[in-house]
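The structure appears below as structure tokens.
Note that this complex is displayed minus one protein chain, with the remaining chains in position.
First chain written, first letter: the chains are A, B and C, and each begins at residue 1.
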Amino acid sequence: MTTADLNVALPFIIVAAWACILLVIDLFIPADRKGLTALLAVAGMGFASIPVLLRFEESNRAFNGMIVQDGFSSFLQLLLLGVGVISVALAYDYLQRRKIVKGEYYTLLLFSVSGMVLMAQAGDLIIVFLALELLSVPLYVLSGFAAKSNPESEEAAMKYFLLGAFASGFIVYGIALVYGATGTTEIEAIHNVLISGVSNLGLLTVGAVLILVGLGFKVAVVPFHMWTPDVYDGAPSSVTALMSVGAKAGGFAALLRLFLAGFPEIAANLAPILVGVAALTLIWGNIAAIAQQNIKRMMAYSSISHAGYIFMMLPAIVDSDIAPDAISAALFYLFVYAVSNLGAWGVILALERADGGGLSIDDYAGLGERNPGLALAMALFMLSLIGVPPTAGFIGKFFLFRVVLDANMIGLALVGVITSLISAYYYLRVVVVMYMRSGDPQVRSERWLNATLWLTALGTFLLGIFPGPLLNLASRTGLFGLVP
Amino acid sequence: MTIPTNYFLALSGVLFILGVLGVLIRRNSIVILMSIELMLNSANLAFIAFARAFEAHTGQVLVFFVIAVGAAEVAIGLSMIVSIYRSRGNIDIDQISQLKG
Amino acid sequence: MSTQLILFFILAVIAILSAIGMLVSKNSVYSAMFLVLNFVTIAVLFLLLNAPFIAMVQVTIYAGAIMVLFLFVIMLLGTDMAAEGISMPWQPPIAILLSGALILEFAFILFFAQQDVLPQIEAISAAFGSPQSIGKLLFNFYLLPFEVTSVLLLVAMVGAIILAQRETG
Partner (left out) sequence: MNGAATRDLFALAPLIIAFPIMGLVINLFIGRRLSERWVGTIASAAVGLSFVTALLQFAALQNTPDGIRVMVADWISIGTLNISWALKIDSLSVAMSLMVAGVSTLIHIYAIGYMHEDVRLQGDPGRFTRFFIYFNLFVAAMMILITADNYLMMFVGWEGVGLCSYLLIGFWYEKGKDGIGNAIAGKKAFITNRIGDFGFLIAMFLIFWTFGSLQFDEVFQSAEGAGTTVLTLITLFLLLGVTGKSAQIPLFVWLPDAMAGPTPVSALIHAATMVTAGIYLIVRSSVLFALAPATSNLVALIGAVTALLAASIAVAQFDIKRVLAYSTISQLGFMVAAVGLGAYVAGIFHLIAHAFFKALLFLSSGSVIQGVERGLHDSGQTNHETFDPQDMRNMGGLRSRMKITFWVYLIGGLALAGIPPLAGFFSKDEILADASENSTLIYILLTLAAILTAFYIGRQIFMVFFGEPKSEAAAHAKENPPIMTVPLLALAVLAAFGGILNLPTLQSLSKWLQLTLEQVQHTEFNVLVALLSFVFALAGLAVAWRVYGSQRDAADPMRRFLGPLFDLWENKYRVDEFYDWLFIKRYKALAFTLAEIVDWRFLHDWVHDTLLARTFQRSTRWLAEGFDLQVIDGAANNLARLIQGIASRLRTLQTGYVRNYALSIFFGLLILMSYILIQFSS
């Protein structure tokens, strides 16, 4: 271990160590001043972003290839740290309202973010596995955070935990098989063995499929998605917000790196079935969302469908000419999705009442009259999630579809376009209810929440009109040793 | 030493599927948790067998990590089960199904 | 057939039977005991594979600590005979059918379709798998994962306390 190793791991180390320290500090913070813990958590993530920014475009291996640093990981780490900060801001007022204030909330959130940050850098299957657990275990606990007052939260936690552990069983077994086939767990080394032709293709393929199942569960693609609506529904909304963005981004970080840097040849063999999974996810997620009355469940299906859009990049990376574009499209979309989705969750949090009510779509009636600003923001987020120009979501989708077309997957592109047309149906229902029905929604207005909403709304709008800088950033993020 | 690696692989595969089966058919959440442990353990068997075949220690070290993760999962899982038992009076997984649709 | 092979088959049969026993036992205490048996059997297999250290860890941590935790919780909750009524009668047959199919596919892909050449197990030095060699690897090459594991265990501890703690005051 050298200083260089530590430097590469610095973002993870800062977040994890900060979480450990915060765990102790929190004991001395009185129960009515837990806002301080929240602030400290934000500060921790702020510090962690400094080394990322300082070494944004460097490429390094560290800890014997356990972790790698490249543009890809830096981009995702920045995104994930931002997501963490926003999740804290969203949670602060919500926890007080639901009377579940505990300092451990922020600590666990930090631990989860540390897992995500580590996942972005994972260069070895064992790190993929451990980071996945590190990001999931706190989320299991956080899902059950409202369990004392709300049996649904308890149910969500149990479902998430059991199915999550089940899925990680698949991942472990998959890693074992990949190890058996290649004799190594380091992602780049796997690829070297694979191209030198000494590997056992059958074992490797089965192992890859098992890992795909486990990670597919995390990012919620059909048919591994069934937990999503129930867990998103039952978990405290502030946790769901983090889950829908952070866990997904972490899962995709591993999927993309693994299939591009580890075994692209296997991905090529699996391409038809990857296309099938993407198409099925798009169709199922977008159609099932239509029947939902509860906005949290609707957003759950929406998140499934967005996983489908990003998943389209997986069969596309097979072609090495397209791979750089596919990676940057996926990164850009993840960013855009994170901004719009967190914003939408912010609005949901603002409308959720202390007793857990206010989550039906009908509860949004009259929002346009009562609180035009909030309604406008929500409308913007919905339009962006549909992909209506000139919002950020449109650029993201456009970029994704372009890659799909470049990869000659016309059928998949068609499915994508048609399903995003269908998605307009349920997203706009929210807009219609807000503006075209009268009602009396109770809206919570709080400093941090409002700031978050302003920020995300502005981001959604500006990224639609000036996507240039972010697109540039996303397109300069090569993978270590592969894409310049 | 004449036991082929394949034999170990086959055994671990059977144990893995039995673990999966346990999750699919049992209603007692404690037994489901045990089944998941069985899945992890079957993977361990495969790791050790491959480690022996490659004559490399890597596989054995990986098992170490898997056991640690398994322990963490058990800790979380059991405390969740205890808390569910307190609020509902049973740990039947099929009765934890209010969220649906 | 060498003695080792015979030993392997005996252990394999015990492992599979104990796993099945765990699956079908109505009483969850029996399930736990079967699982302990399974873990111990696998530990013996580890010994056969020159992994004495891991075998010991398996027995002490898994069969010892973790399974005792299981038994403790079962006893604490008194749910050793939880009702296993029929709520989805079609699920077990489908699950068994699919599992059978998966085993067949698995076997076919790994052993017939692809003819993978797995490295064979040959005699090696007795020092293989010793605590020293594993320890060296663990604290040098695998330092980062090791630290991550410690963080993970800390998180699990905190999480378990939060989940199980009763509302005070």
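Going forward, a residue touches a chain if its C-beta (ideal position, glycine included) is under 8 Å from a C-beta of that chain, and two chains touch if they have at least 3 such contacts.
Given the structure is predicted, the values throughout are model-derived calculations rather than measurements.
*Asks:* Considering all chains of the complex, which shown ones does the missing chain contact?
*Replies:* Listed by label, the shown chains it touches are A, B, C.
*Asks:* Going by the contact rule already stated, which one of A:A38, A:A289, A:A316 or A:V430 would touch the omitted chain in the full complex?
*Replies:* If we include the chain that is not displayed, A:A289 is the one touching it.
*Asks:* Among A:I21, A:L36 or A:M226, which residue is in contact with the omitted chain in the full complex?
*Replies:* A:M226
*Asks:* Which one touches the absent chain: A:Y92, A:F129 or A:F166?
*Replies:* Within the whole complex, the residue contacting the unshown chain is A:F166.
*Asks:* When the complex is taken as a whole, what residues of chain C touch the one chain not shown?
*Replies:* 87-88, 91, 94-95, 98-99, 101-102, 105-106, 108-109, 113-114
*Asks:* When the complex is taken as a whole, what residues of chain B touch the one chain not shown?
*Replies:* Contact residues on chain B toward the absent chain are 20, 23-25, 27, 93-94, 96-101.
*Asks:* Counting contacts across the full complex, list the positions on chain A that touch the omitted chain.
*Replies:* Residues 158-159, 162-163, 166-167, 170, 202, 205-206, 209-210, 212-213, 216-217, 222-224, 226-227, 229-230, 269-270, 272-273, 284, 287-292, 325, 328, 369, 388-390, 394-395, 398-399, 401-402, 405, 413-414, 417-418, 421-422, 424-425, 428, 432, 435-438, 465-468, 471-472, 475 of chain A touch the chain absent from view.
Here, only the chains that are shown with their structure count from here on.
*Asks:* Can you work out the whole-Å distance between the CA centroids of chain A and chain B?
*Replies:* One centre to the other, that is 26 Å.
*Asks:* For chain B and chain C, let me know how many angstrom lie between their CA-based centres, rounded off.
*Replies:* Taking the mean C-alpha position of each chain, the two centres sit 6 Å apart.
*Asks:* Can you list the chain C residues in contact with two or more other chains?
*Replies:* Correct list: 106, 110, 118-119, 141-142, 145, 149, 152, 155-156, 159, 163.
*Asks:* For chain B, write out the residues touching at least two other chains, lowest number first.
*Replies:* 5, 9, 19-20, 33, 44, 49, 53-54, 58, 65, 69, 72-73, 76, 80-81, 83
*Asks:* Sort out for me which residues of chain A touch chain B in the complex.
*Replies:* Residue list for chain A touching chain B: 126, 129-130, 133, 137, 140-141, 144, 147, 151-152, 154-159, 161-162, 165-166, 168-170, 172-173, 175-177, 179-180, 183-185, 229-230, 233-234, 292, 297.
*Asks:* For a test of understanding, state which residues of chain C touch chain A in their complex under the given definition.
*Replies:* Within the complex, chain C touches chain A at residues 106, 109-110, 113-119, 140-145, 148-149, 151-152, 154-156, 158-159, 162-163, 167.
*Asks:* Which part of chain B faces chain A closely enough to touch in the complex?
*Replies:* 5, 9, 12, 16, 19-20, 23, 29, 32-33, 36, 39-40, 42-44, 46-47, 49-50, 53-54, 56, 58-59, 62, 65-66, 69, 72-73, 76-77, 80-81, 83-84, 87-88, 93, 96-101
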